[in-house]
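In this view, the complex is presented without one of its protein chains, the others remaining in place.
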Amino acid sequence: MADSTGSIGLRVSRYRPGVDDGPQWQEYDVPLRKEWTVLDALNHVKNGEDPTLSFRWSCRMGICGSCGMNVDGEPRLTCGAFLGDYAPGPIRVEPLSNFPVIRDLVIDMTDFMEKLPRVKPWIIRDEEMSIDEGEYLQTPEELDAYKQFSMCINCMLCYAACPIYGLDPDFVGPAAIALAERYDLDSRDQGARERLDVLIEHEGVWGCTFVGECTRVCPKHVDPAGAIQRYKLKAAKESVMAFLLPRGSR
Amino acid sequence: MLTYRRLVSKWWWVRKRTYFVFVMRELSSIFIAWLVVYLLVLVSALSRGEAAYETFQDFAEHPVVIVFNAVALAFVVLHTITWFALTPKAMDIQLRGRPVPDSVVLASQYVGLAVVSAIIFWLVTR
Partner (left out) sequence: MTRRRLEPLVWLTFSGGGVIAAVFLPILAFLFVLAFPLGWLSWPDHESLRALVGNPLTALVLLGLFVPMLVHSAHRFRYTLYDGLQLKARTAIAVLCYGGALAGSVAAAIVLAGAL
């Protein structure tokens, strides 16, 4: 196909554990194809010039959340970052910020995997209904209440964008809080109290200073910043009620 | 583990425009506190009599004070603009079951600002 108009440079961060002291740059040239994304370019390099280049990817269509990297300093899903948008380049490709680097563009997401279950992102019931009693029914309005926050694909771009997470690794982080809110708002859920006990701690919602970068970079328009602020308001209301009402009546 | 931890530079907030605006917004807190103190000094001068009030006026009219205060006012304006912009995103306001659009929340804050400013202007200058 003769639709390639020249080539574009990639400046890719490489790191070989045990061999390199730290990340180094390596330059590649890839065809500047109109429909190619940074991910296509990386695969082109790996399939031909340099099979040692390591990076994560899967669906190629922005739904699995695997291919998050820093492209020209911005956390992006590389499957959605078109080469043409970065012409004439070179394009800087680095591992996702605020996470330790395992190798090349692959980061260690253990911290996120540890934090996510802490907010109990599942339906919590005081009493489970038995299967015979039928499904939990939900109206379209009840679905709309939490739907936006359910769109999170755990890509962790928000953690890469959040300066607070970069400075304070204890911070629970945007996606975890957005997912807590997603379940709190779900009409089938009764676990808000349990999640509040986790997030009312200092490393929960209070570390957030509403920078808003998380919402700006989110590829699924989840708006974690909004979720966090709403959560703060909820926690504040709970605290006020705790002061005003005697313990027995809560 | 041989993972490499990249350290966050002390100048992280200079590297990106959005981070820079954020830090400027946060620094507005210093100027807000200063203006509260400045207004309290004015109140104190008023209590102490006409001469004290005139001394305060001379202080306020000093070029260095005016320049510093103009900067403070600029930061207050930054605070107002950023605060109003963030409010609709932070609150889930519903009117009769329907979410209120962000633009309405934004506009009503500016209307509130205009009303309050008009009232205070009238009270002070009448």
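Think of it as A and B in the order they're written, each chain with its own count starting at 1.
The criterion applied here is as follows: a contact is a pair of C-beta atoms (placed from the backbone, for glycine too) under 8 Å apart; a residue touches a chain by one contact, two chains touch by 3 or more.
This one's a predicted model, so the numbers in the text were calculated from it and none came from an experiment.
One of B:L73, B:I93 or B:A107 touches the chain omitted from the figure, and that residue is B:L73.
Mapped onto chain B, the footprint of the missing chain covers residues 8, 10, 13, 23, 26-30, 32-33, 35-40, 42-44, 46-47, 49-50, 53, 57, 60-61, 65-66, 69-70, 72-73, 76-77, 79-80, 83-84, 109, 112-113, 116-117, 120-121, 123-126. The set of chain A residues touching the chain not shown comprises 163-164, 167-168, 200-202, 206, 209, 232, 235-236, 238-240, 242-243.
Here, only the chains that are shown with their structure count from here on.
Within the complex, the chain A residues that touch chain B are 15, 17-18, 22-23, 73, 97-98, 100-102, 108, 141, 163, 166-167, 209-213, 215-216, 223, 225-226, 229-230, 233. Interface of chain B with chain A (complex): residues 1-6, 8, 12-13, 15-16, 18-19, 22, 26, 86, 89-92, 97.
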